[in-house]
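Apart from one protein chain that is not included, each protein chain of the complex appears where it belongs.
For chain A:
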């Protein structure tokens, strides 16, 4: 029935009343001539109402004469008539379409840019950096790089920005900026001691101000005073801010497990890209049909949705990049595995330590082979700065 109705509307149909003594005869003639009519109703003794296609009007007129009936049109329906109406109101329809187009255009334009958390100076710089990327008022969102890319490039460009969050709400971009806080070195004015941060064996002592309480090869506990702020003897005691650098040997134990066999995924460097327009769930390739991709590949979809007001339209442009990948099995001998384990833990350790730290030596404490893995426990001797400031609170 539904399909029927759709068919009717596509072709255009009319409602008519047929008046005459022999309306039944008219019906029979119609069926004999294969003229489709439907929804026939009795109006009164001499009248029936029915529907038929516009294209059959001529042949029905002929039947009228033969059956002695008269026809009165009551309504016109369907697409062709709709088109006629549209044609009559061309200006209005054009205006409406134009208006929709403008709204559509405006929905895909940046209207405002908000920058939060930045000082005016930094904000200006952020704005400039964004301008360079293309993010400015009136730019088409469609042509802009993705939020991630914006975040990356802008954060890289700006020196005193640690992190920048990019968010888009419809036609508004908002940026959360976290400025780098460069701490100013405060002159050590307050009297203080230097104490040990952790237990260690003292390696070297450099004192600028204060009285050294430890010497090389001393074993210190955490919190033990290394350089005292009290100088002078007995009555001539003075309190000064202790200053200096104390290096100690600290022990670290790292554990690492390295599989003997690993599958490493690498890009071979070959890439192909496809351009696709997405309509709802339907994906229509526009460019690069015959790019079949590779046997093993990584697919990156760069999707650009299109907006109407705040709604995401079911239309999107997708750039699909296919990167060929290669699976390489990397295998280690046990010796090599241990070596990599050491390297790994070393790197890891150095990352955790301060810049002036130095690894003096290492020792393998334990080595185990299990499930194709090498588990190693390594002992590191590290020379690092171990002092920490502790203010001296003077009583009255």
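Note that in this section a residue touches a chain if its C-beta (ideal position, glycine included) is under 8 Å from a C-beta of that chain, and two chains touch if they have at least 3 such contacts; residues count from 1.
Throughout what follows, contacts and distances are computed from a predicted model.
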| item | value |
| --- | --- |
| Hidden subunit of the complex - UniProt protein name among "Sporulation protein YqfC", "Phosphate transport system permease protein PstA", "2Fe-2S iron-sulfur cluster binding domain protein" or "cytochrome-c oxidase" | "Sporulation protein YqfC" |
| Full-complex contact with the absent chain, from A:31, A:221 or A:301 | A:31 |
| Residue, one of A:16, A:48, A:202 or A:376, that touches the chain absent here | A:48 |
| Residue numbers in chain A that touch the chain omitted from display | 23-24, 27-28, 30-32, 34, 36-42, 45, 48, 50 |
